[in-house]
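A protein chain is absent from this complex, but the other protein chains hold their places.
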Amino acid sequence: MFRLIPREEKFFDFFKEAAGNILEGAKVLIRMTDEQGGDLQERWKQLEEFEHEGDKITHQIIRKLNRTFITPLDREDIHSLTVALDDVMDLIEAAAARMCLYKIKQSTEEARKLAQLILKSAEEIVKAVSNLERMDDVMEHCIEINRLENMADDVSREAIAGLFDSVHDPIDVIKWKEIYETMETATDRCEDVANIVESVALKNA
Amino acid sequence: MFRLIPREEKFFDFFKEAAGNILEGAKVLIRMTDEQGGDLQERWKQLEEFEHEGDKITHQIIRKLNRTFITPLDREDIHSLTVALDDVMDLIEAAAARMCLYKIKQSTEEARKLAQLILKSAEEIVKAVSNLERMDDVMEHCIEINRLENMADDVSREAIAGLFDSVHDPIDVIKWKEIYETMETATDRCEDVANIVESVALKNA
Partner (left out) sequence: MFRLIPREEKFFDFFKEAAGNILEGAKVLIRMTDEQGGDLQERWKQLEEFEHEGDKITHQIIRKLNRTFITPLDREDIHSLTVALDDVMDLIEAAAARMCLYKIKQSTEEARKLAQLILKSAEEIVKAVSNLERMDDVMEHCIEINRLENMADDVSREAIAGLFDSVHDPIDVIKWKEIYETMETATDRCEDVANIVESVALKNA
């Protein structure tokens, strides 16, 4: 369709880039919970680079928002989705940071499960954000992200309760409780993305 | 008044339903902090059902939003109020879950006080949400919810400081600190509801 003032569609590309970046980050986190210690530090560095990449995308979107006359979505929705995607990447890096800084020697089954739920949420974010431009099949991915967050909440609760039963050093309890909570918070931030996407889809229905 | 395209007013009924559901949940939480152990597991199951009921209401609202042409409030306000009400119910269930999963044998005076503040906040949410349709006397209930959140914050702070003085097993300190914080967070989520209702009332004043 011909438009006198073309609508800037580049925003959707940026969102896809941010989502793809999150997905790559989630894959690194999986590797951190799979392997036996050793390379943790190396993986964390990778995640810090993904986080900086995320920051760069965020700044590009904000700059473009500043210079764009007609946006394809409301300006404040573009802004809040950008911030929410950035937060997901930050939380993935935060979980990795805690594993390193707390000198975790051996990962746990529960950490692996949580990393997998983060990965699945990241995959759904990629799909939801990719469909945003055509406003097509967005809702189902948002519902799935909500379901994954509920599952992560259950896993993290049981994992923390398990620490009280099986771990004897209170310091280790504190460390793992914090790691599980940080991973669970990553899925909360995914849910924030889903809620914003859902709200945008409803508004532009 | 006659309208060519009738405005869908069912949303207000849904909000009242979600608020009523929260109120019932808060009553169960009171019983959990009143009784001596025993039925905790049974009560938690009840709260899980309330939580699922809340999820159902949330999905009904989203579906109706999708199919409604003229909404009585801005679509994004209906959406964010729905999400906020759902969050309150989630947090009440989360507090109960922790009491069960951490195998708490005996409740405390402070847990009872916090449950009572959650109950009072729930009652104010029912009133605020019921008045939303007529935009009448909404503000005073929002102010009261803010006041109750401040009180819950004080109770939870003192309760946690008290743990450090009187509880000797660090594991028990960690457990109760988490339970108090979760209950306090429930009142934070009530405050989120109040802030959204307040904002909606201001916009539609």
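Per-chain residue numbering starts at 1, and chain names A and B are given in the order in which the chains are listed.
By our rule, a contact is a pair of C-beta atoms (placed from the backbone, for glycine too) under 8 Å apart; a residue touches a chain by one contact, two chains touch by 3 or more.
Note that the structure is predicted; figures quoted are calculated from it, not measured.
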Listed in rising order, the subunit A residues that touch the chain left out are 59, 62, 65-66, 75-76, 79-80, 83, 94, 97-98, 101-103, 170-171, 174-175, 178
Residues of subunit B in contact with the chain that isn't shown? 139, 153, 157-158, 160-161, 164, 170, 173-174, 177, 195, 198-199, 202-203, 205
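Note that in this section only the chains that are shown with their structure count from here on.
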Using mean CA coordinates as chain centres, what's the gap between subunit A and subunit B in Å? 26
